[in-house]
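A quick write-up on the structure given underneath.
Missing here is one protein chain; the remaining ones are kept as they sit in the complex.
Per-chain numbering from 1; labels A, B, C, D and E assigned in written order.
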Amino acid sequence: MPLSARNQLRGQVKEVIRGDVMAHVVVQVGENEIESVITRRSADEMDLRPGDTVSVVIKSTEVMIQK
Amino acid sequence: MPLSARNQLRGQVKEVIRGDVMAHVVVQVGENEIESVITRRSADEMDLRPGDTVSVVIKSTEVMIQK
Amino acid sequence: MPLSARNQLRGQVKEVIRGDVMAHVVVQVGENEIESVITRRSADEMDLRPGDTVSVVIKSTEVMIQK
Amino acid sequence: MPLSARNQLRGQVKEVIRGDVMAHVVVQVGENEIESVITRRSADEMDLRPGDTVSVVIKSTEVMIQK
Amino acid sequence: MPLSARNQLRGQVKEVIRGDVMAHVVVQVGENEIESVITRRSADEMDLRPGDTVSVVIKSTEVMIQK
Partner (left out) sequence: MPLSARNQLRGQVKEVIRGDVMAHVVVQVGENEIESVITRRSADEMDLRPGDTVSVVIKSTEVMIQK
């Protein structure tokens, strides 16, 4: 099912740091690393681990431009 | 001056669509396109045009993971 | 593929207002209406119309509480 | 005083998990659960507890659509 | 009713630009201007005009730091 979020980039999980409520996830996307903060619950339910193939998903209204 | 936003990716502007209040900007980042919606005013003040070298900037709390 | 966003609620599109860059979408979810602003492009590519069955998706870090 | 955020849904707190900096709050809204992450400080100052009647508040630009 | 959003600053509306779907609002807060983009509908329903006394409300997870 397509999602309206315009940014959906494939990559591989490099690191998952689980905190009490939040988790910090680092994903390698091409030559870049993209970092994400999600709930600890989602990280656990998705069983996120280094090496997993995932997509990072970002709504376009959350993206800024620097020139 | 460093900014706390952990995602700052270099790319090139491919397209700028100016609306009445908002502008839609497409940036080529490596092999991916990243799309952004900013204010029309910012697009005008930064004089954003196709071909510009820019960074896309995204706070990590705005990034979701799909597995 | 599961998405980390913890809020994914089924509903029916009631209204779609297409602007130049953005679109305003109203979805009936149970007894509530939930309103969304997405890009005009996503609304067009998904061919969103009243009556469509959709999910509204919201990252938990975007949800505030009022007591 | 009215708030511009278009989504303000009444519900009942089901669960509050307090972390060091953030808190995870689950609210029953009609037939759905809506999950929120707010600061630990706000959870403490509002003295959020299961059973509280609250509203969840969401800005429409934060709502995605999946079809 | 208290809201979990930790930033609620009083100010005066200086400018309202109504677009087709969104509206751009500029608020004078102390010595600073704060700019907001809300839906056209909210701007109309709240009948926002220059001179109005309002609060700008910002969830702390949306605030970045630059040093």
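Just so it is clear, contacts are C-beta pairs under 8 Å (C-beta built on N, C-alpha and C of every residue); 3 or more make two chains touch, one makes a residue touch a chain.
As the structure is a computational prediction, the values presented were derived from the model and not from experiment.
Colleague: Among the chains present, which touch the one that was left out?
Modeller: Within the full complex, the chain not displayed touches A, B, D, E.
Colleague: Touching the hidden chain in the full complex, which residues of chain A are there? Just list them.
Modeller: Within chain A, the residues touching the omitted chain are 17-24, 35, 37, 61-62, 64-67.
Colleague: Touching the hidden chain in the full complex, which residues of chain B are there? Just list them.
Modeller: Residues 1-6, 36-39, 41-43, 45-46, 55, 57, 59-61 of chain B touch the chain that is not shown.
Colleague: Using the touch rule from the top, list residues of chain E that touch the missing partner.
Modeller: Residue positions of chain E that touch the missing chain: 5-9, 24-25, 27, 29-32, 34-38, 42, 46, 48, 52-67.
Assume only the chains that are shown with their structure count from here on.
Colleague: Of all residues in chain D, which are in touch with two or more distinct other chains?
Modeller: Within chain D, residues 5-6, 24, 35-38, 42, 46, 55, 57, 59-62, 64-67 contact more than one other chain.
Colleague: Which of line, ring, star, complete and other names the graph you get from chains that touch?
Modeller: The chain contacts form none of line, ring, star or complete graph.
Colleague: If you go through all the chains, which pairs of them touch?
Modeller: A-B, A-C, A-D, B-C, B-E, C-D, C-E, D-E
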